[in-house]
Each structure stands twice: as structure tokens, then as C-alpha cells.
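First the structure, which I've put down as C-alpha cells, then a few questions once you've had a look.
Each chain you see keeps its place in the complex, though not every chain is here.
Chain nomenclature is as follows: A, B and C, assigned in order of appearance, with residue numbering initiated at 1 for each chain independently.
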Amino acid sequence: MANLNSNAFERLDKKNAVLLIVDHQVGLFQLVRDQSPEEYRANVLAHAALGKAFDLPTILTSSAENGPNGPLPKEILEMYPDAPFIKRNGEVNAWDNADFRKAVEATGKKQIIIAGIVTDVCTAFLAMSLRQEGYSVFANAEASGCSSRRVADDANARMRSVGVHVLSTFAVVCELMRDWRNTPGSPQLMPWFDKHYPAYGYLARGHLAAIKSGVVQPGEDE
Amino acid sequence: MANLNSNAFERLDKKNAVLLIVDHQVGLFQLVRDQSPEEYRANVLAHAALGKAFDLPTILTSSAENGPNGPLPKEILEMYPDAPFIKRNGEVNAWDNADFRKAVEATGKKQIIIAGIVTDVCTAFLAMSLRQEGYSVFANAEASGCSSRRVADDANARMRSVGVHVLSTFAVVCELMRDWRNTPGSPQLMPWFDKHYPAYGYLARGHLAAIKSGVVQPGEDE
Amino acid sequence: MANLNSNAFERLDKKNAVLLIVDHQVGLFQLVRDQSPEEYRANVLAHAALGKAFDLPTILTSSAENGPNGPLPKEILEMYPDAPFIKRNGEVNAWDNADFRKAVEATGKKQIIIAGIVTDVCTAFLAMSLRQEGYSVFANAEASGCSSRRVADDANARMRSVGVHVLSTFAVVCELMRDWRNTPGSPQLMPWFDKHYPAYGYLARGHLAAIKSGVVQPGEDE
């Protein structure tokens, strides 16, 4: 079992990683107030697309989806029609659900990439239980949503105190890719950047357009 | 010619409105710092899609696109393959370009819905020139991007001082639709909300899911 | 008809005022992101309770409440079981609904106190139409909710440009009461403050407790 207090730098290894999509349900989405709805939906879909981009085993779970929490967004369901999808009927902490535990264990992976709604409950409880079970946990803070920035900050600090790595979507992508010349690398991931990281995607589009046009603007070359 | 100081409430009329997409170029996109890139791209595409949703005459323009400003995003170009697209080679204020003026005049419309990058230059200069020409101008503040929130606020105040209506994307949609029973109305616009206004779109998805499942959560009905 | 550009200071007169509760529906409540849910619910109920506190004619309206917008909160319905309640089936701007117009006109009042969800659409459209009809309009900015603070600020500026008075709940209360010795005055309104303005309510509770205990803390009287 892992040392919960260990904070040794650990690098994500795409061969040893699994992606969890936890309770990103359309009802719970309304509770998220630490990001704008536009920004948060973008972050959720960017997180979900990581499984596709890196061919990671991916597990979906939802909580009481017939109630106010509602279903997962169809964009995610259509991305993973065949992934294990554990619909919990009552357990708040997904780790309390035997089917979910089995799904995680079945992957044989030890590095867990996780995000969920809300950060302080669905993400944090599961992340801390996973640490207790000896997993390495990488919590994508941008793809977790919370009732307030303050509550999110406290929840991230709580997770860090048991050795969870709290990081950004971009850090996850770059830790998984490691080298632009790997596969997946530049050719495979540029489309992910274009779709999910607009500042970089538009930078690349501008780069390509510059090469294609080849026209130096007067004064640029001073 | 319009009274520039008149602030009489004027309602948008979809039969009298034209949509302008001004300099939303991928290079200029990088200058936008009053919104996150994710949020701003969402707002730009929501604005652009208004022309399709309400079948409005739509005019595209760009500024020195072979230079650092770069091209318009392909999402917009693909939305409007046949719209008038005036590529300005030097004029900062689009109204200084004769082709652009002609394109606007050719629509015969008097209400101009506008957004651009950056708010204080591309949107504001054109909006104020249009006011001077007697047009009613509705500046979509969310789809205009700016170097800072402060500069955007000052630019919006400047536009307001000559009678420009500064408003949100949602206000534009609702002023154009007026009644959910009109055409376009609920059936035609729900997809727009689903795609471009995620808080409302996910609310509707949750509403539909509730009806489909029909399961009352214990305690809800107290 | 009123001069839309007139900004003459006008004082609220409880004998000439009507209270409007516009689209404060539980679904639309989720779209409100310029205040925390706790704060906004408090502000909505404080606004609604003004009709009771000052015995004002009060009109309720909702928009497409069978859809995602949902019903008005039961707290409000229970406060006004007999008030006119116009359920609009499609009109976004309540003034486009003949029943609503009749309900307002039936009160014979000329000062309209208004709040709604969302500020830039439901509040602003109606407020500006009322101005156009010659009414004096007092928009309670705290009881109107919006997708962002920025959109709310722009919408309030737009309303101001046609002479709408944009103000706080406390300003409305104090303009209606005018003198603590009036009726309603201190005895009738202290309970409103206690319930709806906690900083003042708790100040008063502390004041009363001090008198009751009568114990001077050592050092207080230096």
C-alpha cells in the first residue's frame, strides 16, 4: 500500500494509466460555479477526450441519474459507447460501489486520472479512497467543478495532503505524450489541441497560415 | 440620420437585422485577455451562429489577414461559404472600406448586430461609424474580445455614449425570437441553446431526462 | 408619455407603486451566476416580501413553466396565493402578453418595482417597454440574476439609458418607508430587516441584547 504522505514526483505513464469520468451529469453541472458554464463544458469534454487521444482504458460512472443529478452529457456517452459505465444508485463515493471497484481493478493500471462534479465530494472522496488503496492519483482540477472557487481550493488542498497530484488538463496531456515525436505525438494530438485548447489551436492555425501565405508584413523584419 | 444621443428603446427585428463578424481572426484572438480562450471561442461561435439560426444576412470581414492577424477560424468560414467576405488590406475601421460599406448597404437592413476583435478598435470604431450613418447598432459585448476587462468596459461606455446598444448574446437571441412559439422558436432554437448556451442546454437535457425517467427521488415531494 | 431620456430624481410613493416578480423560476435560477445561490435566493425572497411589507399590489409572471424554466418557488406562491399570476406561454418580454399588460394597468399605479431572471432579458426587456409606455421603473438590481456580472452591468447600463432607476433592495425599502415613524415603519419593518437583511437584523438583535443585559464590558467606557 502507498505511503499517503509520499509526495515523490511521479510521472504519468500512458501504459499504466486509466481515465475516470465521474458524475459529470447535466443536473450536477448546474451546481458548478467556480467556472463559467462555457469554460467548464469545454474542460469536461477536453478531459473526456483524453481517453480517446491516448487510448486509455476509460471508466464512466454516474450517481442517481434518474434523480435531479440527471444523465451524463450525450457527447461523452457517444465518445465511449462501449466503456464500462457504472450507474451508482446511492453511493456518494464511487469506491463504495463494488462494480466500480472491479472496473478499476480490471484495468490492472495503477495511475488514475480523475475529474468529477463536484470537486469536494465526487472527486475528492474517490481520489482519497484510491490513495488509501495504493493507487497514484492525478486529479484534473480544471475538469472538476465546484460550488465555489474557495471550496475547490480547500478540496484540492485536502487531496494534496494525502498525496494526490492536482494538476491541469495540459499537464496531463504533456505528461502522457512526453515527446512530440512519440505516437501519439504531434500528428495525433494537434487535432486534440485544436479542439480542446483553443489558445494553442489558434496559435497553430496562425502558424500554418503564415507559412502558407509567406507574406512578411512591412516593418516586421526591422 | 439618427440622433446619436437618442437612447430610445429599440427592439431588434429579425426582418430588419444584419449580422457582422469583424476580425475574429486567429492571430488577433491571442490579444483577447478579458475572457478565457475557452469561453471566448464559445462566445465567438455563438455569435457567428446567430446568422444561421435566424437566417440573417451575414457579412464577414478581416484585417490584413496575411500578416500576424491571421485568417478567420475555419469554423466560421465553413458556416458561411457564400456570405460576403471583405478582406481589408489596410483599413482599421471597416467602414472606411468601400466594399464593406456596399455590402452593408446592399442588405437594406437598418439594425446592425456586431462583434469583433478587439472591442476598443475593431468593434467600437465600426459601431460608432455606423451610428453616424444612421444605423441602429447592437454590439454583442460577449463576442467582442479585448486586451483587458477595463479597456472593454471603457470601450463599451464610449459606444453607449453615441447610442450603441451594448448587450449579451442571450439578449440578442431573445430579442430576435421574441416568442418561443414563433418560427424560429423553440424547435429551431433549442439546438442553438444546446450547443452555444450550455447552462440552458444542460437544463433542458435534464428536463427531458426527468420526463423520460419519471422517477421521483425519495424526499423530493415533501 | 414619459421622456425616456429624463433622469429627474423621482421618489417612490407606496401609494403609487406596484411590485413585479418576473420569471424567478427554479430552472432559470440555475442560469444565475453573478451571485452565489445562497445570496441570490435571499435577494429574491427579500424582493418578493416587499409587496407584503408595504401592502403593494403585486403581480407574478412566469415563462413557459412546463419547460426547463420550471415553476416559481413555492415560497413565493405561498406568499401571494391570490395575486394576479400570468403564466406566459411564449412571450419573452412580458409586456407582449395582453393579460400581463392588463394586470399592470388594472392597478392604476405608475411606479413599477421590478426584478427578474435574467437581468439582460426578462428584467431589461420589460423595464424598457414599461418606460416606453410612460411608467416610472425602479429595477431592483440585487433581485435580478444574470449569467455573469459583466452581462448584468451592461444590462443595467442599458436600462439606465432609457431612464430606468437601477437600485438596491434596501434603497427600495427606504424609499417606500421614508420615515421610521410612518406606518409601515419601525415596528412593522424590523421583522422584514431581521429576516431579509441579516447584517441589520443581527445589529438590532445585538442592540436589544445589550439593553437587556445592561452589562458594560470592562474597558469599553474608557
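Keep this in mind: contacts are C-beta pairs under 8 Å (C-beta built on N, C-alpha and C of every residue); 3 or more make two chains touch, one makes a residue touch a chain.
Everything numeric in this text was worked out from a predicted model, so none of it was measured.
The complex is a homo-oligomer: every protein chain shares one sequence, and counting across the whole structure file gives 8 copies, of which 3 are shown.
What we mean here is this: only the chains that are shown with their structure count from here on.
For the touching copies subunit B and subunit C, the fraction of interface residue numbers used by both falls below half; the interface is of the different-residue type.
Chain centres here are Cα averages; for subunit B and subunit C they lie 30 Å apart.
The mean-CA centres of subunit A and subunit C are about 42 angstrom from one another, to the nearest whole unit.
Under the contact definition stated at the top, the residues of subunit A that touch 2 or more other chains are 30, 36-37. Against subunit A, in their complex, subunit C makes its touches with residues 30, 33, 36-37, 147-148. Put simply, subunit A touches subunit B in their complex at residues 26-27, 29-30, 36-43, 64-68, 70-71, 73-74, 197-199, 202-203, 205-206, 209-210, 213, 215, 217, 220. If you check the complex, the residues on subunit C that touch subunit B are 4-5, 27, 30-31, 33, 64, 67-68, 70, 89-93, 96, 118, 120-121, 124-125, 128-129, 131-132, 147, 150-151, 153-155, 157-158, 161-162.
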